[in-house]
Every structure is written in structure tokens, then in C-alpha cells.
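The complex appears here minus one protein chain, its other protein chains still in place.
Naming follows writing order (A, B and C), and every chain is counted from residue 1.
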Amino acid sequence: MIQVQAEDFDIGQELKKISSGNDGIGGVCSFIGLVRDFSGQQGEDKKISSMTLEHYPGMTEKQLAKIEDAARQRWELSEVTIIHRIGRLAPGDQIVLVMVAAVHRNAAFDGASFIMDFLKTQAPFWKKEETGSGVKWVEEKSSDVGSAQRWEKK
Amino acid sequence: MIQVQAEDFDIGQELKKISSGNDGIGGVCSFIGLVRDFSGQQGEDKKISSMTLEHYPGMTEKQLAKIEDAARQRWELSEVTIIHRIGRLAPGDQIVLVMVAAVHRNAAFDGASFIMDFLKTQAPFWKKEETGSGVKWVEEKSSDVGSAQRWEKK
Amino acid sequence: MKVLYFAWLKEKTGIGEEDISLPENVTDIEGLIGFLKNRGGGFEKAFSDTSLVRVALNMEHVQVSAAIKDSDEIAFFPPVTGG
Partner (left out) sequence: MKVLYFAWLKEKTGIGEEDISLPENVTDIEGLIGFLKNRGGGFEKAFSDTSLVRVALNMEHVQVSAAIKDSDEIAFFPPVTGG
């Protein structure tokens, strides 16, 4: 299930959706990304008052579906949930949930980590941070590019 | 927070406990292990009607604390929650929750995966499965031993 | 063709979306960027450093060398920063 929405989500409810009535699942790995209260851009360390997320409707869903497919080709995954929020968020707010259920534990961990890495580098979302010194578009992190490249080497 | 308990747990509440008022956290990785409805022992594929978990009080908490410490020495982790249930469980029931919050995504993923691997091989829990053909203690899985050994090589 | 702009490219060009006819002699995205830059103003600023610009052709990531036709949807945006 792939969803792009302004509304918040509840990890417990998402877990119930994929696990109830599905007793063959051995493990579920989830990742939640949160809005941090400081900007790590270019050596700055400024308090963030808000973050706004823009996206490219249509392409977002298409790219997320491709990433899910790639993960399913690589590991045996029972269920995949991807929820990404858009719009204005505050520090501490949830941004993204990736939840992967699998018969085997390491498939769940690797699948969720893989999806997060490619979501970060392929899904068309853009973050704008508001700090005391103004509003600024967040720049690409080389660590995210590197994290996605890990999977190509294997 | 390390807890061994008969009662069920709620992933949403545990997430709230570690993230509320802690806006420096960038990501939270969680793993939940569930009781599967079939026994994978020795080529069998039998429906499980119940699973009973026994443990060694005192040693369990001591070993889990050691595993958490080892993870914290290896990665910068903001928060760690480990909850493991004991007693009689049914297929689909939650057995274990490992939740790791960190500033950096990969530290959260690796920390949670590391804790699960060593929980599986070091924490004194034992599972007994009840199937149509009787009651049987679950045997050690070589894949769990191998998964824990991954971390030694690095 | 439909052309979309996101994030600071939308702010600099001043528009989010426009319909244009494939200009004469333009066969790839690089050519289209040259055409848009020639409009001057915000467009010239938006495309002044194309190393900061990423492109999607019909919702797939592509290089600026990708060939285009009049029925395509082309989007310009900075490197993505979701998650």
C-alpha cells in the first residue's frame, strides 16, 4: 500500500492492517522518519520552526511503486506499506512510514532499509525548512546517495 | 527500556514514549516478531495452536542490557526499547519489540537488526510449540547463529 | 507538451506548469533548456547552473540528452529530498 497524504498516520493501525488475519508473517520491520528540530544544512545548526513538503503528484506514486517492486524482486516480502506526508509539518511530526512484513527477519530489515534509501534518492519530494534566518530548500545529502549505492554493489 | 512481560504491548504507545518531547530524533526503526501459524522445524509444516515462552529471570534482563550496551557502543543511538513477552501465546500474537531511535537512519536500522540478532542467540528464552502432533521445544536455527556472526566480521 | 517546475525552480520561473509546443529544432531536453533560458528573467536564473537541475520525462528520471516529442510531459526540479 502506497499513500501520499497530508494527514498524520498511526503505526499501530498500519501494523494491524498488514498483520491481522495474516498469521504466516514472522516479522515486521518499520521505519519512521521524523522532522528534526535543527537544520543540518551546510554546517548550520539552526532551530527549525516548520518544514514544508512538496511533491510531484503521479510521479511520486509511480516511483514508489517501482521501488517496492525492486524490493520484492530482491527479497521475499509479504506486505509493504509506504506512507509519505506532504504539506506543512512541525518538529517532531512524522514524515514517512515504511513497513515491511516478511517470513524471515532479515528480509524485513533489508527490504525496509532498501525502500528508504531509494525513496530518499528517487521519489520526487522536496523539503523546505523555516528557521529564524528564513526559508530554505533542503539540499541533497551525499550520505543518502551513498546509502542507496550500497545496494548496487551487492 | 528493557521489559520482559506476559502482557501484550502497543507499538504506537512505545513510539510515543521515546519520541515525544525528543525532537532531535531523525528516525525510528522497529522490529516486531510475531507467532507464526506453522512450525518450520525439521522439514515439518504443521499448524501451531499455541506457543509458550519460558525464560531465565534475571539473566534475561542482564543479557538484554549487555546487548543494548554493545549496540550503543557501535552506533550513536538516542533511544532503545526492548520488550519481550513470556507465557502462552497464539498465532499472530506479538512476541518481541525492538525499537531504536537515532539521529541517522542507518544507525537505527543497524542497531535494531544487531539487537534482534543477539537477542536471538544470547537472551535466555525458550519456545515450546503446540501442534496437532503434540508439544515440542523449538530448536536453535543455524540461520540465527549465522545472522549474529555477520556483526563479528565487520 | 506539458512542462512542470518544482521547488525552487517553480519559485524562480514563477510558474508550476505550462503547455508549450515543441519549439522548432528542439529534439532533446538540453535543447528545451536552451529554449527556456532564452526567455530570460526567472527562466534564465532557474537554469543558470544546470548541475543543480534534475529532469523527469513522463515521470521517469532521465538525463538531459533524452529525446523528446510534443506529447511528452517534462518536469524540472532540484535533487529530491524526501523521507
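Structural remarks
Just so we're on the same page, a residue touches a chain if its C-beta (ideal position, glycine included) is under 8 Å from a C-beta of that chain, and two chains touch if they have at least 3 such contacts.
This one's a predicted model, so the numbers in the text were calculated from it and none came from an experiment.
Put simply, the hidden chain is in touch with B once you look at the whole complex. When the omitted chain is restored, the residue from B:K17, B:K46 or B:K127 that touches it is B:K127. Residues 33, 53-56, 58-59, 62-63, 84, 95-96, 116, 119-128, 137-141, 144 of chain B touch the missing chain (whole complex, contact as defined above).
As a convention for this text, only the chains that are shown with their structure count from here on.
Of all chains, the one whose Cα centroid sits at the greatest distance from that of chain C is B. Centre to centre, using the average C-alpha position, chain A and chain C are separated by 26 Å. Remark: chain B and chain C have CA centroids separated by 49 Å (rounded to whole angstrom).
Chain B has residues 105 in contact with two or more other chains.
For chain C, the set of residues touching two or more other chains reads 83.
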